[in-house]
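A quick write-up on the structure given underneath.
Of the protein chains in this complex, all but one are displayed in their positions.
Should a chain be cited, it is by its letter among A, B and C, assigned in written order, with residues numbered from 1 in that chain.
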């Protein structure tokens, strides 16, 4: 049960790159990091416009001197201060994730970064190597994975309730971009521009979320090969896809599918994860994240609810409020952030093994997302052929 | 509104092959055909065991002389009678559909046949040619298509409510055969034996249902190529699959997917059809067939209910009871059968154009189902490659 | 499993009063009675207009001589025939139920009657006495009770799964008459006219359905006192109510509520029955009658599905088709009718005890519905006061 008592020794001095005035995701990051005092916002390079960035930071209560015109200046100045930030969050468009994260790591900072971590697997592996060498944490904000029922799903698989896993069906298919709304929406525009978004739109922006969750739930499955078909139903988005389907074969003989779309007209999120085993299945839907459906063949379907004593203890650990009360996206993100904080402290204490059982999307998850998108794009661009996964 | 008043001039004298003692599907056929007096059961070759078949027929009130030991005897005797049957229903295992239907057509009988119509497209085309030449109807029991909301879905597509169709997602994935239950269940055993079932299990047995419905809803889509991946999770079923995924590309640029399974553990039917257009989507689920979900992008999702005046008139035509009351599978099958009867009468009157607008699964639907399965199997057996659809 | 094999020795020769041209409920009665050959329609007084009634009967295939101008003529003629009808269904407006049923019983006929059986308890008891004296069956068409999950609910209560019953919440509250649609709808008009409908509208027309179901599920509860508040939101309907709420106290200390309405705007049926015990609850909803929700305190909610082997054997007895396939209202009504037939045969054989365990809404249920409405009206008309139930 989370009750506001901080589990780390101290609040982590923290800064942000991006996430300034008008940024919705910046607010989500701050809400999650500041919850329960795990992080303490001390510095920021919030905006490409330095004045606007400084004004924004001051409004948040920062020292004006620690509101920087750009991330380079921030990393230089903060690493020179004895009370400088220990961690930075990168909440900028995709194309900047790699250079900013790299610079932060080289400046000795832990990093919390939006996905996708980079455009290429090579870049992601470069970050992984730097982080490993310097003992730094890179947290990737697969925020949905902070919902407690994901933990329950993982435990049901781990304890054999479902039997041998056979099928993984993933979906994240909304309809908000059924038309070329990017004409009027700057927040959408960069997502469909390869210069800013990278090699994919919905595969990277949406599909990697349920992909990461599937990895949490089924840690033993390794993709052997995959095939992707992608479309740009709003033609001006080509080569970036607004719809894609991926088939996966795992090394155990299990199979998977993933449908991701921004043109699933009329749908809200439709992020769903269904895992089918030889004995039963689980299904989770992010629009009603406090429930998990458990279906054992030959038994009535069961609706599991967050916070109930029948859940595995690990699925109860992050409750903030009793069963029946809904928790939402902000709570899930906050769950990620306290784990990031625990990991950071353990790394600073040179005792990462102390958080060995801690489940959070770290650098390996970041690398995996990039690698998966890369394979999908390669398959799709070759006409929808099977590509071996390596 | 269907109210028990028969729309044909007379009840059609009718016989059955198979569907005898212990057959569930035989009961479904009789319930549907006899509803409202469209068909009049006069003869049968109900069982491989002639005595048991005769006893069964007599129990149903048939003249013992018209309870035949086999279909050959029945077709010969009945076609010699002035009051002989005009139509026969074939409710036998898959491997016999082709020879029995062929013999019936050659004996001048209209046929109602279980799917799949045949094992090969060549055989199906042979039946189509014979039926066309003789002016006979072949009805194929894609029973779910008789639900009224399918008609509403078709009208919503036809009137442009959804915009241009982009995506068709099909699913029929139950979990009843997650284990090798065929060891104890004769009704399941033949379905996983290629000698009786043909080249596929779930693709033919399950997936062709939503495939046909998709064709009703989106009559303008033509498959250009497809790719199928199939698995035998219960290994003893190989080469027949108990799980498969199909990707389809249509000539309009639309795409489709189909997931079919008998090992979706814990699921009941999970037959779902979702059609996504540029403006909105519809979704139908066979377990709650009286509802249709309509989602227009930017508007609240709407739940349409059978029988309501806001539906298209054609979707109201087959109501048997007011809105709010659920209709079920038997009612849907009965809807198919009265259309079969209307088609038969029109053909006998040599006026098939008189029922030109009548929607029912005829020989073309039968051929299409066989052709689709054939392509799926070819793709899957080549390793899951794209095959052109012809 | 119902498979079309009749369980009675013979089909019951059967007639109808009312239910002629344009009658929806007449079609429902015929569909249910003729299903599987339990009844054989031989005579009718279908219409107040004799010619129209005769034409209707002839269209149904009846002997013109057995299409009667009125029920009196029918009962007289049929009881004089050696092959006369044995049972008659009364599908006329409420005000005629009592005289017609009485006349039928006096003519020695078993009766199947629409509810409410009569306007007053005294009349209902009169019918009960006559039926008892003559050994005749009176079946009352509480059709929803034929759904199989009602049987499962009853078994879950009987075997103690829910613990001691504490609360019964009933609801049948649609919105179709939110406005004064009776101006344009003759089928609605008589229902809101006391001369034809009796002392109540929704209490008798709707609420007695879940009331009967509650009695099936909780046979041990006896109402001790009740209180009713009723409203005529469409003022022209007064004194008949289009909305009412009833509070009930049972002799065990359990309590109940019932909300019934025809002005629950936008709702379809909303017929729901929830039974709460000390350990758990069940909830059933007639719009999705193939499911039953079982909630045991401290365990995940369970969704039970019709046809599944985990159900009580008695809840499986009336399946007509495998699990996953929806059955509907017509199937539920047919289930009632085969039980009526079994009861009739047992009574004719002077062995009513032979069907002692047979669950069907008989004369006692008919009496109880009338008595309950009478008490509700008395309470409401006194200003919504508690009235003792006797």
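Rule of thumb we're sticking to: contacts are C-beta pairs under 8 Å (C-beta built on N, C-alpha and C of every residue); 3 or more make two chains touch, one makes a residue touch a chain.
In this text the structure is predicted, and so the values were computed from the model without any measurement.
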Shown chains touched by the chain that is not drawn here: A, B, C
Residue in contact with the excluded chain [from B:134, B:288 or B:302]: B:302
Of C:119, C:142 or C:259, the residue in touch with the unshown chain: C:259
Option from C:92, C:208 or C:281 whose C-beta touches the chain left out: C:281
Selected residue (touches chain absent from view) among A:59, A:220 or A:388: A:59
Contacts of chain C with the absent chain, listed as residue ranges: 162-163, 166-167, 169, 175-176, 178-179, 227, 229, 231, 233, 243, 245, 247, 249, 253, 255, 257, 259, 261, 263-267, 276-281, 294-297, 299, 301, 383-386
Residue numbers in chain B that touch the chain omitted from display: 294, 298-305, 308-310
Chain A, residues in touch with the chain not shown (by the definition above): 1-5, 22-24, 27-28, 30-31, 35, 37, 59-61, 174, 176, 268-269, 286-290, 305, 320-331
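Please note the rule applied: only the chains that are shown with their structure count from here on.
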Remaining touching clusters (ignoring chain B, no chains moved): one piece
Maximum centroid distance from chain B, chain identifier (CA atoms): A
By mean Cα position, the chain sitting nearest the middle: B
Distance between the centres, which are taken as Cα means, of chain C and chain B, whole angstrom: 35
Touching two or more other chains - residue numbers and ranges from chain B: 176
